[in-house]
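Now for chain A:
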Amino acid sequence: MIAQIISVIGQTALVLLFSPLITAFSRTIKARLQTRRGPGLFQPYRDLHKLLRKGMVIPETASWIFTATPYVLFATTLLAGLLIPTIATQAPLSLFGGVLAVVYLLALGRFFLALGGLDTGSSFGGLGSSREMTISAIAEPALMLAVFTVALGAGSTNLSSVAQAAVGQSWRFLSPSQMLAFAALFIVLIAETGRIPVDNPATHLELTMIHEAMILEYSGPCLALIEWSASMKQMVLMTLLVNVFFPYGLSADGSPLGMLISVALFVFKLLILALAVVLVETGNAKLRLFRVPELLAVAFVLSALALISTFLFGVHGG
Partner candidate 1 sequence: MTIPLLLLIPLAASGITALARGRRAMELIHLFSALAGFTAAILLAAEVLAQGQASWGNSFLFADHLSALVVLLTAFVYLACSPYSIGYFRTDQINQVFGADEDGSIHLAKVRKYFVLTPLFAFSMFLVALSNNLGVMWVALEGTTLASIFLVTFYGRPTSLEAAWKYAMIGGVGLSMALFGTILTYYAAGQVLGTESLNALNWSVLAGSAAKFDHTVMRLAFILILLGYGTKAGLAPMHTWKPDAYSEAPAPVAALMAAAVLNCSLYGLARFYVLTVRCLGPSFASQLLILFGFLSIAVAVPFILVQRSYRRLLAYSSIDHGGIMVLGLGFGGALGPLGMLLHMTFHSITKPLLFFCAGNAQQHTGNDSLRKTPGGLLHALPVSGPMFLLATLAVTGTPPFSLFQSEFTILRAGFAAEHVGLSILFVMLLVAIFAGFFYHIAQLVLGPPNDSPKGETCRWKTYPVISLSALVLLLGFWLPAPLYFLISGAARILAVQP
Partner candidate 2 sequence: MLFWQDPQFGDRMITLMAALVLVLQITMVAQRWLVTNIRAFAIQSFLLACIANTIAYYNGATHIYIAAALTLMFKAILLPVILQRLVSRIEIRQEIEPFVNVPLSVIISGFLTLLAYVVAEPLQTQAALPGVAGLGRNTLPVAIALFLIGFFMMINRRKAVTQVLALLSLENGLFLAAISLTYGMPLIVELGIFFDVLVAAMILAILVYRIRETFDSMDVSRLSRLKG
Partner candidate 3 sequence: MWPTRELYTSGLLVFAIGALGGVACHWWARTTSWTLRLFCGSALSGAVLVGGAGLGGLLNASELSWSLPSGIPYLNCVVRIDPLSSFFLLTLSLLAASVAVYSFGYLRHDTAAKSPALSCSLLNLLLAGLTLVFAAADVVFFLIAWEVMVAAAYFLVVTKHEAEESRKGGLLYILMSRSGTGMLFIGFLLLASAAGTTDFRAMHAIGGKLPAAAGGVAFVLLFLGFGVKAGIIPLHIWLPAAHPVAPSNISALMSGILIKTGIYGMARVFFDFYGVLPAWAGMLVLLVGVISAVLGVLYALMEHDLKRLLAYHSIENIGIILMGFGAALLFRSYGHPNLAALALIAGLFHTLNHGLFKCLLFLGAGSVLHSTHTRNMEEMGGLIRRMPATAVYFLIGAIAISGLPPLNGFVSEWLTYQALLAGFGATAELTRVAFPVAGALLALTAALAAACFVKAFGITFLALPRSQAAQAAREVSLSMRGGMAMLALACLVLGLGASWFLPVFDPVTQQAFGINATRNLATGNGFILTAGSPQGGSVSTPVLALMLVALSVIPLILWLLWGRKQKRSIGPTWDCGLPGLTADNEYTATAFSKPLRMIFGALFRPRREIQAEFEVSPYYPKAIHFESEIQPAFEKHFYDPLRDRILRMARSMRPVQAGSVHAYLAYIFLTLILLLLFGVRG
């Protein structure tokens, strides 16, 4: 029981504290690739600290939904983070919700975020909400199909079980179904976290904004929570990707040494993935909004292919 509580607190701390770092890392690498210096790895922490201490302006048109949204978003994203295995195969709350719960918790947060966008009454908010809901909706089948393909291999939707099953089989990720599912999930990751070519988190250009348009009216602590949640969401999805497909180093027994190795490996894997995302971001231009479905359709086809190759080559063998 105590161990359970400790692991919950530990993972909470990990998700809370580590997630801005990934964002910072991505930004820095991206800046470097663009031959800029970048703001440094601690800039997100400084931003959050500053925002949390600021006052805030609430639009006169907004209702309680507007103010409640950051809290809901924060809580759901964080909770989703507690359901995925990060450094140990056994995620602290994995028994209380599997991958479906993760996806739906994120959806709950998004639901409120979109409502918050609409609540301001400005056309930017509505624009952002509309696009956000659209893109997440069409990303959903690809995400789910890929997740299912993985879950079928493990015979469970519980992420800890999935990770455990993956740990047991070395070189499993080389099977075609796993590769295809990974590729599909990678595209979904880019869409869900709002990266180029789907969305550009650094822009405030009204024609292309998605995420930023929704949160245009937020300021102060609310904005801090939202930014923080965005980082956490990114980390949650990335963790999902790396630990499901490359579960190497996940500690199964919880020994201190194992933990240490797995932390190091976990950080390493995440940073590699972040690097991959940044490379994609840098190598591509932003797509027109109505080209995004095509990208996500590719993701869906990939995950469907993954499923079919599971069917063709068998759940475990392939």
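The set was built so that all candidates are chains of the complex that A comes from, given by their letters.
Methods note: contacts are C-beta pairs under 8 Å (C-beta built on N, C-alpha and C of every residue); 3 or more make two chains touch, one makes a residue touch a chain; residues count from 1.
Because the structure is predicted, anything quoted here is derived from the model rather than measured.
Between chain A and the candidates 1, 2 or 3, a touch occurs in this complex only for 3.
By the touch criterion given at the top, residues 12, 16, 49, 52-65, 70-72, 74-76, 78-79, 82, 93, 95-101, 103-105, 107-108, 110-111, 114-115, 118-127, 129-131, 133-134, 136-145, 148-149, 151-152, 154-158, 161, 216-217, 220-221, 224-225, 289-290, 293, 300, 303-304, 307-308, 311, 315 of chain A touch candidate 3 in their complex.
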